[in-house]
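Before I ask anything, here is the structure I am working with.
Note that one protein chain of the assembly has been removed; the remaining protein chains are unaltered in position.
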Amino acid sequence: MTDDLKSHIDEAMTLAAAHLGRGRVADYIPALAKVDPNKLGFALALPDGTVHTSGDADESFSIQSVSKVFTLALALRRVGSSLWDSVGREPSGSAFNSIVQLENEQGIPRNPLINAGAIATTDRLIDGRSGDATIDEIVDFMRARAGDDSIGIDFDVAFSESETGARNRSLAHFMDAFGNLTHPVEPVVGVYFRQCAIAMSCRQLARAGLFLAMEGRDPLTGEQLVEPHRARRINAIMMLCGHYDNSGEFAFRVGLPGKSGVGGGILCIAPGQGSIAVWSPGLNEAGTSLAGAVALEHFAYAAGWSVFD
Amino acid sequence: MTDDLKSHIDEAMTLAAAHLGRGRVADYIPALAKVDPNKLGFALALPDGTVHTSGDADESFSIQSVSKVFTLALALRRVGSSLWDSVGREPSGSAFNSIVQLENEQGIPRNPLINAGAIATTDRLIDGRSGDATIDEIVDFMRARAGDDSIGIDFDVAFSESETGARNRSLAHFMDAFGNLTHPVEPVVGVYFRQCAIAMSCRQLARAGLFLAMEGRDPLTGEQLVEPHRARRINAIMMLCGHYDNSGEFAFRVGLPGKSGVGGGILCIAPGQGSIAVWSPGLNEAGTSLAGAVALEHFAYAAGWSVFD
Amino acid sequence: MTDDLKSHIDEAMTLAAAHLGRGRVADYIPALAKVDPNKLGFALALPDGTVHTSGDADESFSIQSVSKVFTLALALRRVGSSLWDSVGREPSGSAFNSIVQLENEQGIPRNPLINAGAIATTDRLIDGRSGDATIDEIVDFMRARAGDDSIGIDFDVAFSESETGARNRSLAHFMDAFGNLTHPVEPVVGVYFRQCAIAMSCRQLARAGLFLAMEGRDPLTGEQLVEPHRARRINAIMMLCGHYDNSGEFAFRVGLPGKSGVGGGILCIAPGQGSIAVWSPGLNEAGTSLAGAVALEHFAYAAGWSVFD
Partner (left out) sequence: MTDDLKSHIDEAMTLAAAHLGRGRVADYIPALAKVDPNKLGFALALPDGTVHTSGDADESFSIQSVSKVFTLALALRRVGSSLWDSVGREPSGSAFNSIVQLENEQGIPRNPLINAGAIATTDRLIDGRSGDATIDEIVDFMRARAGDDSIGIDFDVAFSESETGARNRSLAHFMDAFGNLTHPVEPVVGVYFRQCAIAMSCRQLARAGLFLAMEGRDPLTGEQLVEPHRARRINAIMMLCGHYDNSGEFAFRVGLPGKSGVGGGILCIAPGQGSIAVWSPGLNEAGTSLAGAVALEHFAYAAGWSVFD
């Protein structure tokens, strides 16, 4: 079976490689714009600790919005279900940074995987601590999950995120206007910009997400990181909301919970089976890695891992 | 294991029964308003043909929007992927009958499980035939799936749907204005109103949905009704869009693809395991059966059938 | 002074003629699409009955939405202030046929000069009569105002309006769904399509609008057609809402109440001074006659008739 998985990965990568060069690299900050669009990496982490990789799976990239899944898990662990007073769990039906919904729904973001919702989640995760203490917790969690202390923040990216962060500041002030922010705007977006700027490889990211495939338990350390029902629900939210206004398409094609980032990374969870990270910087119109999604579609199909059959 | 399932059903029904009386029975037409709010039925159809039932599982109710799943399957079978030229497959982020999205997106409904999308799907299913021929195909399909020729349309309901159908007519004319209707409005909504008025019991409905849990093949007749990838994708669409603006909540709690109707019925697919139909007329604010969703949440949890762990 | 007005008209027409050929002729129905884009007419009706004309001022054109001003006056006369239960009087901030506002505001159109509001106004004007009796009243009113019994409906246009009227039917059904239509959809839109298809010349139209410049009284027949405060308020509504999402621009440039139609006509009221009709089929992006608005801007400026200084 491991041999099968390997051949499925090879096949998926071959099919995905044909899509390299299509898609558009995110260019709103220089550090992202200069990434080579022909990169393509794949890593599959299995419950026994083995990681199968292909392509540029050991090269670090900016995880961007993939970080939202981890801060969600950490916030749920820290403040429990009260998080849902600040943020909903429905698909948004609009772009990742839309403010319309926020106005219609009185400052409560639709879900934790769009920008406004992730900012609200980060705000709750801070929970009275300093921004530095909070970002440290996030980075430490990533290192522990990946078993790799070299993981860190790309401060060049973080600085640029902050410099160009007018839209996210607008979202934060907007929620603040509705009383849905418990800390001042700057420290909150300060953590947010840094969590988005964490740099990881596919290998590290696949490994870090494994607990979500295993009912909240890290199979390698044995730690129960979040309760089983929380892991299940995080997966549900990823399935419905993980790719902004492209979530339906992703569910339709891949059939697995996932979260994409504009750095070109996608984390994909196969419940009970394993955790997959892909990376290719060229994005489709909705901001999801184009070749990455192709790789996941073919792999999930070949492995028969879609949750829908 | 069958004994386990039975006890899970019993337990789920007990917990659900505590919620009877909450929720609001749909009252926009008299035939629905007069239904006893304390009804509660449950049926689980397994691949081997056995059906486990509980409560009012043999009483007919108006399946309403649950019908959208079946017309979607029939339309895909008839016109193939060209259906997706007329209708999208993303969650809507708004109410079941919203017209705002339609205006923003030039007459293309977001998905086939909101009213506008179901009307567009019905239009494509008609495919040049008469309305009567089309509705006959739908009813015949239900009868064949359920193995029960007594299934039919409640014409009292159908007539009332048409009488109060101004909003749906508006949606149809609106799509027509954008060139996204291939037949005149009245025959299209005529089929739509009748498909919503089909009356079935939980037993019949669970049985009818079984092919979606079995990769598109009816395990009892052996017929491949839709291709495996189509069945998988219908399930994906149900998961993301099956309960209007309550789909996230349903995925979060139940973790299975499903489709609800304002008659109080919910069809729920557990891929590879079976098909479940519940019925209880009291609805939550989003129009999903309140006690029905509770029953499904507890059953899916007890059976470990959530696709997310 | 009359000589001054004549020279102002000449000057305005010269300036406007330079814009002929720009703009786009409405082409959603053949009868409008085939109109010569280089037509340009101007008529100024004064309280003493004299009419100064220039260019193609005696050629009939389809008055289209200019008719909304007259049905508004007739409806106010017939049902009084109760009309305002069915329709608001605020600018819409969106396109002439938008349905978004209607959904947000529960089926009450923003004002009587957008399509939905004009349909609701026509519905109230019908007031239990037949569609034919209602359209007869409208046409008779136009004839009496213009002192010209040759005015009539272009049935070729009316038929085409109906054939392509899906959007307007959608608006009507939508209002019906909210209980804001007192007659069935078809007779209401039947009157609406015909009122839009009335054909008049600039001379006739300027003359017909004169009562609005004279506190509701037709200075030639001596009849008080609507009460003074009603005339004043119709002018206010024209100023704020007369050109869809171009009303601010028109007020900014011309400074007079006006109503434009996609046939290229504009009726413009100079309170206490006179009534102006211009016609040129090339439209700007918001559906207002491009050269016509230029003529009005220059004439109003030269005559010093802007209400804003």
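Residue numbering begins at 1 within each chain, and the chains themselves are lettered A, B and C in the order written.
One rule holds in what follows: a residue touches a chain if its C-beta (ideal position, glycine included) is under 8 Å from a C-beta of that chain, and two chains touch if they have at least 3 such contacts.
These figures come from a predicted structure and were not determined experimentally.
Every shown chain touched by the omitted chain in the complete complex is listed here: A, C.
Considering C:92, C:134 or C:284, the position touching the chain not shown turns out to be C:92 (whole complex). One chain of the complex is left out; on chain C, the residues touching it are 88-94, 101, 110-111, 215, 228-229, 231-233, 235-237, 239-241, 245-249, 251-252, 255, 257, 271-272, 301, 306-309.
Mapped onto chain A, contacts with the missing chain fall at residues 98-100, 102-104, 166-167, 169-174, 176-177, 185.
Keep in mind that, in the parts below, only the chains that are shown with their structure count from here on.
With chains as nodes and touching pairs as edges, the resulting graph is an open line.
Using CA-based centroids throughout, the chain positioned farthest away from chain C is A. Central chain (C-alpha centroid nearest the global protein C-alpha centroid): B. One inter-chain figure worth recording: chain B and chain C are separated by 47 Å, centre to centre, where each centre is the mean of the chain's CA atoms.
Chain A and chain B have Cα centroids separated by 32 Å. For chain C, the set of residues that touch two or more other chains is empty.
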